[in-house]
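Scroll down for the structure; my scribbles are underneath it.
Only a single protein chain was left out; the remaining protein chains are all shown in position.
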Amino acid sequence: MEPGEAASFILREYSKCMSCGFCEAACPTLPFGPHRGYGPRGRVRLASLAVENGSISAEGVAGIYTCLLCAACMLRCPAGVDIVGVVRLARELLARGAIRAPERIPLRLVG
Amino acid sequence: MSKSRHSRIVEILRERLGRDKVFDNPDVVSLYIREPEGISADEMPDAVAFPESVDDVSIIASTAYKYQIPIYPQGSTTSLSGSAVPFEGGVVISSSRLRKIREVSIVDSYVWAEAGVRIDDLNVELAKYGYMFPVDPASSSVATIGGAVNSGAGGMRGAKYGTMRDWVLGLTITLPDEEGTTMFIGCKTTKCRQGYDLVRLIVGSEGTLALVSDAVLRITTLPENVVVAVAFYDKLSDLMETVIEIKSSRINPYIMEFMDSKAVAAAAGYIKPSIRAEGNMLLVGVDVNYEATERMLSTLRDIMAKRALSTYTAQSFEEAERKRLLDLRRSLFPSQVLNARRNLGKDNVLVIIEDIAVPPSKLVDAVEMIKNVSDDLGFDVVVGGHVGDGNLHPSIGIDPEDPAMTKRAHEWFLEVMKIAVKLGGTVSSEHGIGTLKKEGLRMELEAHGAAKALEIMRSIKRIFDPKGILNPGKVV
Partner (left out) sequence: MASASPLKALLEFLRDSTLRVGLPVPLPMEEIYSWALPLRLPRMGSVILYTGALYQLMPYIESLTRYLSALEGSRVSDTLLRLARILIATPKLTRTLLAPEPARVERARRILTNISRLLSSSGVAHAYPYEDDLYSGVLLYDLGLDDAFAEVAGRVYRKLKEHGASTVITVDPHTTNILRNVYPSYVDGFDLEVVNYLEVLSRAAEESRIRLRGLVSEAVIHDPCFYARYLHIIDEPRKILERSGVKVLEPRRSREATYCCGGPVESVAPRLASKIAETRLKELAEKSKNVVVLCPICYTNLSRANKLGLRILDIAEVVEAEVPGSGSPQ
C-alpha cells in the first residue's frame, strides 16, 4: 500500500474506535505487557498517534511489534475496527521510514 | 503543572516505586485519558503509575498528598460517566498489575481478589468450583473489580441479585493522606455491623474517597440450569402485562431484558437472526433445578406467548446459544453503533447511552416520554434495559464533530433524567455520576427535598481527601 493510503487507513480505523476496551479481554499479550500499548485498544491509538506525529517512541514501537496478529481482539470489537490491519500497516510505515522511530526497542514484561 | 515540577514528581515516584512502574512517555500516557462516550482529557496528565502491591498504592497516595498532585484511580476505563478521566493533570493510577485472585473460600462463600481482576476472569476461576460472582455489567469481560466496586455496577441479573453494593463484604482502602493510610474495612462474613457502613460508602464513590487495592466479595452457586424464552410484542403495554404476570406467578427470573422495536430492528439488521425478530422483545431466563426444567419452561411459554407475536424457547443456556436466542440482546451495543453510522452517514460516531431507572410499574410511561422528547430533539432513540429492576438504557447516536448536535444531545440527556425524576426514579442506576450527571444528581436530590445530602457528601469527601486530590471534579 502507498504510505498515504496506509496512513489514512489507520486514521479512519482509529476514528471508529470508541475506546470501550472490549477487545482487551481477548488479547494474549496485554496481561504480560507493562501498559495498554501491549493490547489492541492501545495499539490502534499508538498507530494513529504515530501517523499524526510522524514519529513514535520506543515504547510505542514495542507495542506495535509485540502484536501476534492473532485477531482475537477483532471478534470482540463492537465497532468493527480492523485492528490487525492497523498494526500491520503501522509496521509497514515504520519499515519504510514514513514514521520515525528509535533504533533500540525496550521490551518490558510483567507477571 | 510546570515542566520542572512535573519531571521532579515523576522522578520521586520512580525512585520510591521502581522505574518500570511509572511512565511519563506521552504515547503511553495518552492511552489513559479517554472514556467510551468520547469524554477525554484536554490536558495530558503527567504520568501513569502501575502499583504492584498495596504498599505501592500507599506510597503513591502519600507522595501525592505531600506534593499535592491530583491522582486518578483507573481500571479498564469503561466508565460511561466521565468518572475515570484525568481532567486536571497529575497521575493516573492503573490497577492493571493488581491482578491476583488471593483466595476462593467456598465454605465461607467469598472470593478475595485484587482491584485489577476482571469480572469475567474472576468468574472463570469461580466456575471451577461451581460458583459465580453474579454482578454482570455488559462490560464484564473487561470491567475490573476496583472499577465495578467504585461505580456501583449492576447488570442483567440485577433484579435477582442486586448490584455491587449487595456483594462487597470488605475492602482494602488507601487514603490520600500523609501516611497513605491503608486499612481493611468490612468483614469476611456476610453479617457485619461495624458501626457506620464505610464499605457501602466506598461502593459507588467513583474513586473520589479512597483507593481500593483489593476486595472481599460474596459469591453464590451457579444455577443448575436456566431455561430461556424470547417473545416479541406488538405493543409495549402487552410486554409489560406479561412481565406483571410473570412476577405474579411467583417467578423470580434470573434475567429479564427488554428491547424496544427499534432496538430489535437495529440488532436484527446487525446479526441477521434465525428467528422472526419484529416488535418489542422480552427475554427471560429462569434458574431451575434440572428436574423442574420442563414444568417451568411450559409455564413460562404459556405466559409469554399469550400476547406475543412470536415466542421461542430453550431448555438451557447452551440450547439458547445454539438457537441464537441471546444474540439480539448481546448485539444491542454494536447495532447501536451501526445504526448511528447509517443514520449519520459517517464512521466516526458517538453512541450515548443513558442509564436511568424508574419503578418497573412506570416503564411504559417512561418509554413513551423518552420517545417524545427524542422526537422533539430530532434524535432516533433506541431503548433497551433491564425490565426486572426498571433500569432503562435509552441511547442515541451523534456526530461528535457537530457542535450543534452535541449541544442538543446534552439537552436530551437532561430531559431523560428529568423524566426519571418525574416518575419517581433515579438519574443513574449503575453507570454513576462522574462529571456527566452532576447536574442530574443535584436535580434529583432537590426534587426529594434532600439538597442537604449534597452538603453532607461534600463534607465526607473532605474527611477522606482533605487536599481534594483524589479524582477531583467528580460526583459532588
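Going by the order they are written in, the chains are A and B; count residues from 1 in each one.
As a working rule, a contact is a pair of C-beta atoms (placed from the backbone, for glycine too) under 8 Å apart; a residue touches a chain by one contact, two chains touch by 3 or more.
Since the model is a prediction, treat every value here as computed from it, not as a measurement.
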{"item": "Contact residue for the chain not shown (choose from A:Ala7, A:Ala26 or A:Ala79)", "value": "A:Ala26"}
{"item": "Chain A, residues in touch with the chain not shown (by the definition above)", "value": "1, 26, 28-29, 32-33, 61-62, 65-72, 74-75, 88-96, 103-109, 111"}
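The definition used in the following text is that only the chains that are shown with their structure count from here on.
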{"item": "Rounded Å distance between chain A and chain B, as computed from the means of their C-alpha atoms", "value": "27"}
{"item": "Touch list for chain A against partner chain B, complex", "value": "12, 15-16, 18-22, 24-26, 31, 34-37, 41-42, 45-46, 49, 56-57, 59-60, 76, 78-80, 108, 110-111"}
{"item": "Interface residues, chain B side, partner chain A - complex", "value": "20, 23, 25-28, 30-32, 34-38, 48, 50, 52, 76-78, 94, 96-97, 99, 118, 120, 139, 141-142, 333-334, 337, 347-348, 350-351"}
